[in-house]
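Not every chain is included here, but those present sit where they belong.
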């Protein structure tokens, strides 16, 4: 940490700053410029992480040099983490695809979806059994009945299941049916949920919060890893901006950022990221080109009757085309066959 | 709801739209412009609320005319709701003030804070016993021990207690000590928490999410009210924007917006809203001038040793000055003595 003293700060202010730093077992290194005195803090990284100096008299600003997250960082682990989900690798050389309807509506709808996405080459079936909705009067999901359908439809088609956990009380239930537990954007900083899901013994896919910075997202993943879960997958799903043409602004540079800062894999959700069916294909291809480890795409056998998010769901036929494009781009850029 | 058909839509598209609307027991009203056909949907508001038409073939866009929230709306209840918390009225003619440290750190710190804020005229003691922190390595609060201290310090000074609930598992515990339950910004769309807190039998103060729209905030309050809680207090605490000089951008126009759209009271948090001690006073006065029903302000007897948010905490002496200003402005604008 670097502490910049204000131009009008006193020697007493400076002495107080130094004294507080030393009281934490840390040391200082002073630098006297023409208009400012700079105090560099030296010592144990964890102790520096705890230090709060901004509010001391005479302090103009503080600059953190090292981040608080550790386990998720590329500094901590140089090589990419590859997560093995019952034989399917996330973060390996081939991008994976999670697909299915926004919400589980019926066994028929789900089975039709699962058959279609499996046939097109997806590895995971997605679908919400518990739905976080803006209004209490919107469809809230089929709950455990929906989880059973997901498991059955996935098993029948050789797929894995990824589905959302919306509260602490249902983690165990969801974990008993799902292969990967999803934390939704609205819960990215629901820290109690992050901690408990980190102890559930399953890989966790952590969606980026609606207005979360890259650093906050990494810290949220650190909550999960610090409870013993090594298998965290980031999911970029668009951030909230002033633009209204798209539902969110899909931030593909987040893929590059996560690859620089972390060893964990990242997938992209072009369906929520754009909110428009016509944009799913170009953004899916672009995500793979940007280096994403996979995609999560909404596919509904009959988008026109979907109970939620029909406007961003692909038909099975559209999805097949997207899958073909993805395979070609991935093969070209990563030398895969 | 109004459905705008695309210029290149077909008669079959239109027939399909009409048929779907009618299948929900609703009726349509057609309007043929020079370049667009417009379909107005007529009928039961709740049924229209469920209607999803955006994804149908030939539909260019849909416009919702009525909002999904109801119980929180000014249309539903014309008169301002006044919440009585053990004799203290929130939403009445006098603004109320909640004050105290960001986090409960020790009995000594808390008692000193409580005595100071009570003396200056505050009605509520604030302080976090459970702290939602960006990093798992930051101070997470004293938990139930902190709640006990809050109750004791408040009682000793004739204050009420407002404190945050961060998860479902601790609602009952928090409710047994607190007078008002606070839902933090990061949990504004933690819908399971909203539902359960709505059944806890205590007034709830709902902070605005970091990037929540006014409408989403109203819907979040609707979750609480729909579970039987009539006493919801909004709290504007700044929104996330591109500006970095302030911690958040305090949106005082939200006070006017909530007063237009809802009958519920609203308080303002200038401490988190600005993140800078020097800005708390001007923004506190401005909030009251804008029509807020109260304020929540961080006060710490010794901000320089605070475990969190010291840079935005007032000293007791600063706080007394702010209280004097607030009283003068409130008295002037509302004819109070």
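Letters A and B name the chains as they come in the text, with residue numbers starting at 1 for each one.
The criterion applied here is as follows: a contact is a pair of C-beta atoms (placed from the backbone, for glycine too) under 8 Å apart; a residue touches a chain by one contact, two chains touch by 3 or more.
These figures come from a predicted structure and were not determined experimentally.
*Asks:* Let me spell it out: one sequence, repeated, and 2 copies placed. What is the copy number of the whole complex?
*Replies:* Taking the 2 displayed chains as part of the assembly, the whole thing totals 4 copies.
What we mean here is this: only the chains that are shown with their structure count from here on.
*Asks:* Distance from the CA centroid of chain A to that of chain B, rounded to the nearest Å?
*Replies:* 26
*Asks:* In the complex formed with chain B, which residues of chain A make contact?
*Replies:* On the chain A side, the touching residues are 16, 46, 49-50, 52, 54-57, 68-69, 132-139, 166-169, 186-187, 189-193, 195, 210-211, 216, 219, 222-223, 226, 240, 277, 303-304, 306-308, 310-313.
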